[in-house]
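With one protein chain held back, the other chains of the complex are shown just where they sit.
As written, the chain order gives the labels A and B, with residue 1 at the start of each chain.
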Amino acid sequence: MSDFLNSLDPRINRLNIPAEFGTTFPSKENKDQFVTFEVFVQPTENKPYQHEGIVHAPTIDMAFLFAKEQFSRRGMSCSGVWVVNTNNVKVSPITENDEDIYDFIHEEIMEGAEKGNSEKYEIFHLRKRGKQHAHVGNLEASCFEEALFKAKNQFQEEKSVLNIWVAKSEDFMKIEGEDFADIWETLPDKRYRDAMDYKATDKIKKFKAEQKA
Amino acid sequence: MYGGGQVFESSSVNNELLKDEDPQKLAEFEARIERGEKIEPNDWMPKLYRKQLIRMIEQHGHSEIIGALPEGTWITRAPGFKRKLALMAKVQDEVGHAQLLYGAAETLGKSREQMIEDLITGKSKYSNIFNYPTFTWADSCFISWLVDAGAIVNQLANARGSYGPYCRALDRICAEESFHLKYGHHCVIHLATGTPKQREMMQEAVDRWWPPMMHFFGPSDKMSTHTQILTKWKVKMATNDECRQQFLDMYVPKIWELGLTIPDENLKKNSETGEWEFTEPDWEEFKRVINGDGPCNKERLAVRRTAEERGAWVRRALTAKTKGEEYVAPLA
Partner (left out) sequence: MTEEALKDLLYKIADDLLILGHRNSEWTGVGPLLEEDIAFSSMAQDKVGQSLAFYNLLHELGEQDPDTVAFTRNADQFHNSQFVELPIGEYDFSLIRHFLFDHADYIRFSMLADCPIEELAQVARKLKGEIKYHVMHANTWIKQLATANEEAHDRLQKSLDEALPYALGVFEPSKFEKEIIDAGVYPGEKAIEEQWKENIAIVLEQAGLKLPDWNTIKPVYGGRDGKHTEHLQPLVEEMSEVFRVDPSADW
């Protein structure tokens, strides 16, 4: 008994942790550091995808597995999750709140850019500091710079956009549409994850009444 | 889960770091915060701001992952389906909070693996309260309700801070905390208004947990010039005393209405000042526990290390998959 750490948690006791667990823990020279993936979630079909955060994952298919449970396990519905390797997202500079980043984007940005085949790029906007990037659409371009320049014609808004993310459509893993709708089907039944499911004011009232009596 | 107190030791706020900052950039940075705008990862920021934020967010993350352990103690024993599902989800949320917070700290340039290493080597701290044991089911109910309530006071304040990624993480966290709070309250109500045995369990848990709860927000903070700058930069959003007072004001009446007693004869609200008065917590014990000599410090770290060691082969294998791909800080 005394050879192992004695915990109040039976799960921990089953791990058989030595009672005299080494007080020094060697620093790992090579860290087990995966890459990160940016996660975008669509709550219902006609809403835009919105950036929700990141996951660490070794591959994009595992990134999806992780993103689904970290970022779409709550709420009444979810209709899709996109993940993309952080390395594959190009980021514009960020402007002041009253400036529009598109005003700083001119044809010259394409000068010297290496053009490839025409393909689809996804565009995301940040409209205010502190908010999340939201998907505004996609377009055909032959390089990131061209995508950014074309985005100005297609997606510039009345209100200023502070920051733009651009990524190739094919770099995303997109889990959405009819084929996957059922994996979120029971979300509304997960009532136990919701504060609304824990009402007990009646019990308190009854208790107080009994105390008085 | 998160408590103040250990985060801003004034010695760690080294104004030396400020000396060689570009005065114009610093002025613009401070003006932005003054206007109530958030700072985003690619904005210019003073080195001291970056350093303090990493420290604070990282410790908050550690508190979440370690905080999963005392309640996890009861995960396989929760009574009935409703409690079983809720406690699983609640502890899962706390792990999720660590994930979110580490992600926010990563945007400032410290890798998650480095943070985890600093936790398990004892280099960086986590909230003191999780160094106490949960002897009974009622202890876990106390944590779910009141320790989380304390955390929410802290987190709501910090959510009004200046760093965008941290605020976004906190918004998400606070939304989930409202489930923790209601669930915990629901559990405590059922015990306190239940059978004599249940009541007794609950009262004993309150007696055990009240002193660490008073420690939770940390000692009175003497505002030095060092910490003033963190307030100005909206890194530190409320003093330890403000948080403690707010907590007492919101929750002491709710504890009393359940017929539970709080083990402090001096606890009362001063009707003139509107402030709560209480017996000064034992800050010597607080210091002792922070420095490693609490009832569960050793176990908490040993468990975290064991989890790391047992999972090492999984991570070793999977990192082989990412060869050639570089880790970069998350975008936002």
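One rule holds for everything that comes next: a residue touches a chain if its C-beta (ideal position, glycine included) is under 8 Å from a C-beta of that chain, and two chains touch if they have at least 3 such contacts.
Since the structure is predicted, the reported quantities are computational estimates derived from the model, not experimental observations.
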Seminar exercise, completed: Of B:92, B:107, B:144 or B:162, the residue that touches the missing chain is B:92
Seminar exercise, completed: Out of B:174, B:252, B:267 or B:318, only one touches the absent chain, namely B:318
For this session: Just name the one of A:69, A:103, A:157 or A:210 that touches the chain not displayed here.
Result: A:69
Exercise. If the missing chain were put back, which residues of subunit A would it touch?
Worked result: 10-12, 14-15, 55-59, 61-62, 65-66, 68-70, 73, 181-186, 189-190, 192
Seminar exercise, completed: It is residues of subunit B that touch the chain not shown, namely 65, 68-69, 72, 74-81, 83-85, 88-89, 91-92, 94-96, 98-99, 102, 137, 187, 190-191, 194-195, 197-198, 303, 306-307, 310-311, 313-318, 320-321
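The criterion applied here is as follows: only the chains that are shown with their structure count from here on.
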Problem set entry | Rounded Å distance between subunit A and subunit B, as computed from the means of their C-alpha atoms | 23
Problem set entry | Residues of subunit B that touch subunit A when the two form their complex | 37-40, 42-43, 69, 72-77, 82, 85-86, 89, 96, 99-100, 103, 106, 111-114, 117, 120-122, 133-135, 164, 167-169, 172, 176, 178-179, 181-183, 185-186, 189-190, 192-193, 257-259, 298-299, 301-303, 305-306, 310, 312, 315-316, 318-319, 321-322, 325-332
Exercise. Inside the complex, what are the residues of subunit A that reach subunit B?
Worked result: 5, 7-12, 15, 17, 21, 24-25, 27-28, 30-36, 38, 51-56, 58-59, 62, 70, 74, 85-87, 89, 91, 93-94, 97, 126, 129-130, 132-133, 163, 165, 192-200, 203-204, 206-208, 211
